[in-house]
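Starting off with a structure, shown below.
The complex is shown incomplete by one protein chain, all other protein chains being positioned as in the whole.
Chain naming follows the written order as A and B, and within any one chain the residues start at number 1.
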Amino acid sequence: MPGAAIEIENLTKDYPYGFLHLKKRRSLEGLTMQVEDGEVFGFLGPNGAGKSTTIKLLVGLIFPEAGTARILGKPISDIEMHRSIGYLPEQPYFYDYLTAAEVLDYFARFHDLSAADRRERVAKMLKKVGLETAGKIQLRKYSKGMLQRVGLAQAILHDPQVVILDEPMSGLDPIGRREVRDIILELKREGRTILFSTHILSDAEMLCDRVGVIVSGKLRGVGAPEEIVGVAAQGMEILFELPKTAANTAAIIAKATKTGDRYRWKVAEGELYAALEELRSSGAKVLSVAQVKPSLEEYFMHLIEAGRAQAAAVEVSGK
Amino acid sequence: MRRAGVVALNTFREAVRDRVLYNLVFFALLMIVSAIFVGEISIGVEEMVIKSLGLSAISVIGLLIAVFIGVGLVSKEMDKRTLYALLAKPVRRWEFLLGKFGGLVLTLAVNTLAMAVGLFAALWYVKQHLESFDAVLLVAIYFILLKLMLVVALALLFSCYSTPLLAILYTTAFYVAGLFVEDMRTFHSATTGEGASALPRILSYLLPNFENFDVMAAAAHGRAIPAALILQNTAYAAVYCAIVLLIAVAVFSKRNLK
Partner (left out) sequence: MNATRPLNVALLILLPLGFAGAWRLQQGIDGQRAAMHQERDDVVLRSGKLVKVLSLEYAPLLADVYWTRVVQYYGGKHARQDGDLELLWPLLDVTTTLDPDLLVAYRFGSTFLSEPPPRGAGHPELGIRLLERGIRANPNYWRFYEDLGFIYYFDMKDYAKASAAFEEGSKNPDAQIWMKVMAAKIATEGESLTTSIFLWNDVYQTTKDPQVKENALLHLHLLKAEQDCQQIDALSAEYEKRTGRKAARVSELVQAGILRRVPVDPAGYPYVIGPDGKAALNLNSPLLEQQLLQQNTK
């Protein structure tokens, strides 16, 4: 049974606001969950739900009102624990008068590495995130995507067992997002534990072993993406085109939805082959057949609409 | 402690790469050079004018650097969020603060040294030789450095929980108050004729007394400064800096970053 890399118990955080900071808004309430060793865990939730708050609490940037947490067995108040974690902040920004190599070297000095070791790792990291050539340019000239990559580099430079990423994909173009996804998968292959927060559901579906959904400061559900959605596949969807030579298309067109030149036709699983036969006989060109699952997004919206309810966190049976 | 040193060197590097710094130092050197011309007007007091103006220039420029960079030491890192990645490393918050302090003090020391060289160069130009009593200038410059150290500590403290603008205000207020501390003690008795009431007196001892470091008169006239005063001022600056830094550490350690 794999151990828990991150254990969170009853973590609670208030934010003061208003005149003289007298009023308090509870941004996180009684969060209790675990991230298993070696898994990729996704934190999902709308903006302001408490994902960033949780991460900042874990990393020691803010302090909880109540509750405790441990990473790799050490409490979050222990500064030594930071040796084993890597952190990428949301929308990272670094000293713009330094070059990427200098920034990485600077951060590396806080870990007990020899000078040679440091040099080697900095070079390796720059290569890993694809910033080899840009290493000597000052950060003030970097694009957002490049800054994100520097951020990733400094997070994993010291070979941490646990990697915590706050919205690692935000603001990146599709190429950038793909690169980050690849790095995360590589980290997973190396056996590290990864916790990241996002509100891009497709990324979570693709990468995560398990997800936790937070809405309005409370944990609403934890489990594998398919399981959390809770429902089995709802049938199949056929994507096809109708060339000019097709005949008897009227019936088919009526059952499908048209997007540009293509048609989508939803059928129940049992009727798939009959439908395919119908298409074949009319001369349609089938492009793809896919399972229709209620997406995480639908589950999400459902949760949010139910949002004001006092539903307790539900832990669906683990993987 | 080593990690504080890492932060300190980085702070120093940041200051060095900041163009504003060079402008200020250049300006100071300009002032010292102009002192030569001002001195030529008043016969006999040439040397005194150069020394006075030179020390004033070093003091003013040093103060500007101390205040304007000082108030940004922490607040800039919080605003720009460079602090976030840093604090996730195995470095304690007090090590960070101490490093920031050390870095700026180092910067000031280097700048002051550069300006001191300029001052002595100007003096040499005018006098063609230096005498032993000119060494008093070195003491005066050392005192200026002590004063700057204290200002940096104050600026750092305010940087921990204020916006840069407010921090500049507070630091300047404390500095100005610190200049009139002695007047605070006698002010009351002079105007009412009675003994000074307790509160202004107590306040005058609690506030940082920047007047202690003012030996302009002695330096300009080449009068010796007793070693006891050098020791006492060093101790005073050290103790007061320690107090301020302790408060800063306390404030910053509990601070929730946004």
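Things to note:
Definition applied: a contact is a pair of C-beta atoms (placed from the backbone, for glycine too) under 8 Å apart; a residue touches a chain by one contact, two chains touch by 3 or more.
Computed from a predicted model, the values in this text were never measured in an experiment.
Touch with the chain that is not drawn comes from one residue among B:V20, B:L113, B:L130 or B:L206, which is B:L206.
Annotation: of B:V20, B:L113 or B:V239, B:V239 touches the absent chain (contact as defined above). Touch with the hidden chain on the side of chain B covers residues 45, 48-49, 52-53, 56, 180, 182-183, 186-187, 190-191, 193, 205-206, 209, 212, 214-218, 220, 223, 225-226, 228-229, 232-233, 235-236, 239-240, 242-243, 246-247, 249-250, 253-254.
Everything that follows uses one rule, which is that only the chains that are shown with their structure count from here on.
Distance between chain A and chain B, defined via averaged C-alpha coordinates, is recorded as 48 Å. The touching residues of chain B, when paired with chain A in their complex, are 3, 6, 10, 13-14, 17-18, 80-82, 84-92, 254, 256-257.
Interface of chain A with chain B (complex): residues 56, 59-63, 79-80, 82-83, 85-89, 91-95, 97-98, 106-107, 109-111, 151, 154-155.
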